[in-house]
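One structure follows; several queries about it will come next.
One protein chain is absent from this view; the other protein chains keep their places.
In order of appearance the chains are A, B, C, D, E, F and G, and numbering begins at 1 in each one.
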Amino acid sequence: MPILPITYVSTSTREMSSWRTSKPIIEYSKCTRCAICWKFCPDVAIDLVSDPSIKSPNEKFSSLEAPLINLNYCKGCGICATECPFGAIEMVREEI
Amino acid sequence: MPILPITYVSTSTREMSSWRTSKPIIEYSKCTRCAICWKFCPDVAIDLVSDPSIKSPNEKFSSLEAPLINLNYCKGCGICATECPFGAIEMVREEI
Amino acid sequence: MPLTIPREEYMQQGHTACAGCGATLSMRYVLKGMGPKSAVVVPASCWSVIPGELPYTSLKVPLLYTPFASAGAAISGLREGLDAQGKQDYNVIAFAGDGGTADIGLQGLSAAVERGHNVLYVMYDNEAYMNTGIQRSGSTPYGAWTTTTPVGSKRDYKRENKKFVADLMMAQNAPYVATAAIGFPEDLERKLSVAKSIKGPKFIQILSPCPPGWNYNSADTVRVSRLAVESRIFPLYEFRNGKLTLFKPSKTVPVSQYLYLQGRFSHLYDSEVKVIESAVEERWQSLLRKEQV
Amino acid sequence: MPLTIPREEYMQQGHTACAGCGATLSMRYVLKGMGPKSAVVVPASCWSVIPGELPYTSLKVPLLYTPFASAGAAISGLREGLDAQGKQDYNVIAFAGDGGTADIGLQGLSAAVERGHNVLYVMYDNEAYMNTGIQRSGSTPYGAWTTTTPVGSKRDYKRENKKFVADLMMAQNAPYVATAAIGFPEDLERKLSVAKSIKGPKFIQILSPCPPGWNYNSADTVRVSRLAVESRIFPLYEFRNGKLTLFKPSKTVPVSQYLYLQGRFSHLYDSEVKVIESAVEERWQSLLRKEQV
Amino acid sequence: MYEVRFHGRGGQGAVTASKILATAAFLEGKWVTSFPFFGTERRGAPVTAFTRVDDRRIELRSQIYEPDAVIVLDRSLMSIVNVTEGLKNEGVIIVNGKSGNLKEAGKFKVGYVDATSIALRNGLGDPSHPIVNTAILGAFSKISDLVSLQSIKSATTDMVPSKKKENVNAIQEAYEETELN
Amino acid sequence: MYEVRFHGRGGQGAVTASKILATAAFLEGKWVTSFPFFGTERRGAPVTAFTRVDDRRIELRSQIYEPDAVIVLDRSLMSIVNVTEGLKNEGVIIVNGKSGNLKEAGKFKVGYVDATSIALRNGLGDPSHPIVNTAILGAFSKISDLVSLQSIKSATTDMVPSKKKENVNAIQEAYEETELN
Amino acid sequence: MESVQSHRKIMTGNEAVAVGVKLAKVKVIAAYPITPQTTIVEELADMVANGELDSKFIEVESEHSAMSAVTASEASGVRSYTASSSHGILYMHEPLHWAAGMRLPLVMSVVNRAIGPPWNIWGEQTDTFNQKDTGWLQIYCESNQEAMDSILLGYKIAENKKILLPVMNMLDAFTLSHTSEPVDVRNQKKAAEYVGDLELDSKLDFKNPAGYGSLLGPDGPFMEMKKDMRDSMYNAIGTIKNEISNFNEQFSAELPGLTDNFMMEDADYALVTAGAISSTAKYTVRKLREKGQKVGLIRLYFYRPFPGEDVLKAVKGLKGLGVVERNLSFGQRGPTYEDVATSLYGRVDIPIRNYVVGLGGRDIRVKDFERMFEDLVEGDNEIEWVNVGVK
Partner (left out) sequence: MESVQSHRKIMTGNEAVAVGVKLAKVKVIAAYPITPQTTIVEELADMVANGELDSKFIEVESEHSAMSAVTASEASGVRSYTASSSHGILYMHEPLHWAAGMRLPLVMSVVNRAIGPPWNIWGEQTDTFNQKDTGWLQIYCESNQEAMDSILLGYKIAENKKILLPVMNMLDAFTLSHTSEPVDVRNQKKAAEYVGDLELDSKLDFKNPAGYGSLLGPDGPFMEMKKDMRDSMYNAIGTIKNEISNFNEQFSAELPGLTDNFMMEDADYALVTAGAISSTAKYTVRKLREKGQKVGLIRLYFYRPFPGEDVLKAVKGLKGLGVVERNLSFGQRGPTYEDVATSLYGRVDIPIRNYVVGLGGRDIRVKDFERMFEDLVEGDNEIEWVNVGVK
């Protein structure tokens, strides 16, 4: 077989966290689990998870999946923080 | 000076009559000098001339310029004959 | 009776076009309208052959030959080059076929219009690649036979609609867009004089029948062109300042009358002709509506 | 609360786009809408770099890289090649930038649409050549700074209007044409599902803001996109069966609000902003009128 | 090797004639080549075509400068083209025309045939574009012994898409009506 | 010949830093070259740049594999890039950071400077994108005797399009605050 | 039952090519018209329209798109084909490189035609000589028979897993493309068996989706890929020879080797040619041999990979060699001369002369070759223009 210009390894096998200068932190007590942050993340760095240990502002939200930021991939763009209608995400500078 | 791909001789210096298989003949007695044949000739082969010797069906037209076919250039398409509103042009087969 | 179109000739006799060539009439009329202070750019097409082999030329104005896809860029370069020399008063004209405009030259044209150069682009539309012997172009109408849509046992005539480049130029909001037909030279001359008065990119698409390509008798060139307009299969319009004006022919004829004159449509069954007729009507109605806008 | 857009991800993490890249969101949404039975063709653009260097790929569907001008032809070839193998049920998608669509790839796109292949062409519109570092494209809006319209002492910002490729596609009567914006993903998903149901060429132009290219804070990508629609500078519409439907945003904002957020417009004087505002209004009115047609 | 040159005009079928002649010789077991001198010019412009016939594979691929025979489909060409250029002594020349005076005729075997009338009479083409290419080959087979009349007919039937019978008739009539000069 | 390697991220100005350093040496009469290792990656991706200084015209155009000095604009890079790779024994390394523990530090002359704070304090960039490239050169001129502080300042004034004074201040402050390790 | 024998028919080179494409069971064709290639495309369009060929036919809007379309269709896993000429070839220069770099076994026919300005539609090989370093194999045909056979051979070689590079098949404008001559039409069934179905390991895979084409920096295996391409072409010579014998056996055909050595055994002087002018050269050689002159001809059937060793073997013992070019390099001797000199440098010391002939369709005659053979005896080292300025 010749050496072909074909790429087969998923980029999700690599870390991008070092590109970030600040990172998003979700304050779950404010999070209504609306998934808007998930929807707008260009780095697909927000998972939606069913994890009873994640706190929720209100019973009625706790049955919903919660957003969980995957800091391996998050580049810290801040879109999630801007778009969260409930101000539940804060961007925090990474330590240098 | 290099040999350049530049063309400078007018094609009107050459004859195209041999391309023709039939030729237009104007019957001036029918011609109202409307210049429609002149207008539509793709070979620019019809001149408009002031020549008192060319007959005219009617006094009122004789002051106008008359169409004169230049058989050096006419390719015999027959457009003039088709378009002449007065049926004044006939296409005649060239002798082979 | 005064002549209805300018008398001066800038296209000369002795060219090597086929007898009855509509594309040649287009050039003749365009140069009459634009006058001697013009330069013409011609990409590969019948018109790169019509003036004949070296040392001949058929125009009384400079004629710059270019590669097939180059017309839009060449008029841009020529315009800026002339302007840099203070020759703003010379007209720069592209004279390109439908293949060189709707297909391989489309992005060059579109980009020249987008950049806004002061040029006139004329598309002489004979609805196929004629110089190479009648192959389908994007501007070939639905239903037509060409050597690459050869009908055959599978009835493989052109199955797609004609791409109307003038419509694209309107969509791009070019300062001036018009369609014209060699059967209506006075209309074309008027449009040229409007175009001449506008600074910026102008586009005129001229239906230019081709006897061998459309397979009709060369004597019928002007007639066919007129029927195209009267049957509304090739509507004449003008677009200026974002406003469309549609020419409504005083006489209208059925589309079939236009089609039957031409060998390229002779394979069509009546039912297929009907399809074309209703598409023509639909487009006409939509143009009428756009005119209202 | 159910998710408003499909859950499945076919674009993966770990790509090398800039933080806050709108073009990346476009790809993410398009693949969600089109699903796993798809192949994506990407010409030279940011998206030929975003998946990273060999051996990496970021998509869960095959991604065929092509030369810059090749997208329209490549989807045509890919479509026919798959059809020849009985794979009519796979989607063939071009994903190309505005430069690769409005400029160097325009005739490839236009020809593919004319030929009528069953394909979807997505133009992710970041309004300049971003991969090469922010040069003017035909799709760059009037007034914008780019490195080739660098303002300077002669105020040489982009002086020409944006070429709206979607408008050209409508003029070509493509079976389906839509504009979309990453700030409105539900709208985009709906349009994708319509597109998926139509056989023939589909075209969707997605405004995809670019933080470094437009010079705004990466956190504002979605916001900027939303303002583009709400200020009507980038109207969302849909065109199907020759009929235009214009989306009227419930909230409208002045154009200046959109412009002021972006460094690429920061050189504009108020009077220049006014010019843009009235052009936006004019285009909006003309779209409203076209919707009536 | 036997070499033939055809003179005609765009649209008259000179190229097809050269191919029919080649096919006729091929049917008789010969090796053949046939080729046009292709121009960019349009309908009506002068056209030249060539046929070579030999007993073995033909290697020579240059044009034909010294033909054994010349076939003129359109007599009007003779005023602008030197049709006998390079024609070998004792060579054959067929002209579409009732009769005529060829310069240097004495050097050649000259035949005249009114192929135009024959073609029109047989419904081949129309008055402004008569298709004379098959008729003139009938005439050729009369003065040249390169190929038989029958082979010309068979080759024609093989090659023309329609009006097979009319063409065969025209060939036969031309054969009969050819005048040797 | 003296060779310097810069490590930074897209957007931080490592390439400009390498050019300013070259200019400073040029102002002192040296021949210089300065060049980036240019990647296709985007804002935030690791970037390398190089400066060479010599007394005569520099012919060597390969990358720098055994630098005399290394300048690290972004400390977080040190977890993904081996910044001391090839650094000569006794070589100089400057890191943007308050202080730290460089592996193999003993082999090198190490300096730390909080260029980020200095830059922000002087209004260079914003918290998410501080522009540290000039400050760190101030630090460099303190431990390396390649170029004088003054030349760095002059070169900076020549090259930066705006905030000239702020940059010069940052250079001075960095020079003063650099800690040798 | 259809016989499995070839049957002989008179056809033009372009017709022979079209039949070759049909025999090879091509599935996607994308092409753009250009004189003198047009009749190939028209013929194929006819076959498709009449149901004789089951192939998708894409009427692209340019040659750049023709090549881009077939590259994509081939990548999807079906045998694909295009044809062009002259400016069309120049216009697809970029995607030519791309197709080769993608290692896709396309076959393209080229009718060699001159390049403008001035526009000129006649024969000359400059168009494809300008593509010799694009990664495509190049075959120059001498007859319509070869034009047909080389399509089948072309796919066989291109698709060989050790090669996987596209093949360009040349025929000269008009001299072959529009010249009718007898051709043995290969049997369809046998031809289909010969080429088999396309098996492309690297075709677009929906199960294990990958990126095809990708991006690579100085640190990646870019150079290794290019070396692999070069090795695959250069080392293909043995494989090609086997494939040719195999073809000849299966079809009772007469394809030559990579070179076609004509009356070279005891020759003192010889010419090197490519394409249809070789026939007239052979005619001349035969004629001179009859007069007792020890002359011969080396025809390059393959030009890429360049059969340097074969040329070396053939020239051994010559007193003089003439390299005939129907193409042009402006700043050096001709490309074929360069290839020959490169292959012979340091290994033999035969004087080589260089002749430029037949540009823009200028006819090449027996007397021209005779003159070259005379001239060869003198053996100096400059370029000679044959039949130029002496009209």
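We adopt the following convention: a contact is a pair of C-beta atoms (placed from the backbone, for glycine too) under 8 Å apart; a residue touches a chain by one contact, two chains touch by 3 or more.
Quick caveat: nothing in here was measured; it's all calculated off a predicted structure.
Contact with the undisplayed chain is limited, among G:I58, G:V78, G:L137 or G:A253, to G:L137. Interface note for the absent chain: among G:A16, G:A66, G:A83 or G:I115, the touching residue is G:I115. When the missing chain is restored to the complex, the residue among D:L106, D:A195, D:I233 or D:V280 that touches it is D:L106. Checked against the full complex, the candidates D:R28, D:R136, D:K191 or D:K290 give a single residue touching the omitted chain, namely D:R136. Considering the complete assembly, chain D touches the hidden chain via residues 44, 48-49, 54, 65, 67-69, 102-104, 106, 129, 131-133, 135-136, 138, 147-154, 156. Contacts to the hidden chain, counted on chain F, fall at residues 19, 22-23, 26, 31-36, 38, 40, 58-63, 65. By the touch definition given at the top, chain C reaches the unshown chain through residues 36-37, 39, 41, 48-49, 51-54, 56-57, 59-67, 69-70, 72-78, 80-85, 90, 107-108, 110-111, 114-115.
Assume only the chains that are shown with their structure count from here on.
Considering the contact criterion stated above, the chains in touch with chain C and with chain E alike are B, G. Taking B-E and D-F together, the chain pair joined by more C-beta contacts is B-E. Where chain C touches chain D, over half of the residue numbers in use are shared by the two copies, so each contributes mostly the same positions.
Per-chain Cα centroids separate chain C from chain D by 32 Å. Rounded to a whole number, the gap between the C-alpha centres of chain E and chain G is 34 angstrom. Chain centres here are Cα means. That of chain B falls 51 Å from that of chain G. The residues of chain G that reach two or more other chains are 59, 61-62, 116-118, 210-217, 221, listed in rising order. Chain contacts: chain F has residues 40, 43-45 touching two or more partner chains.
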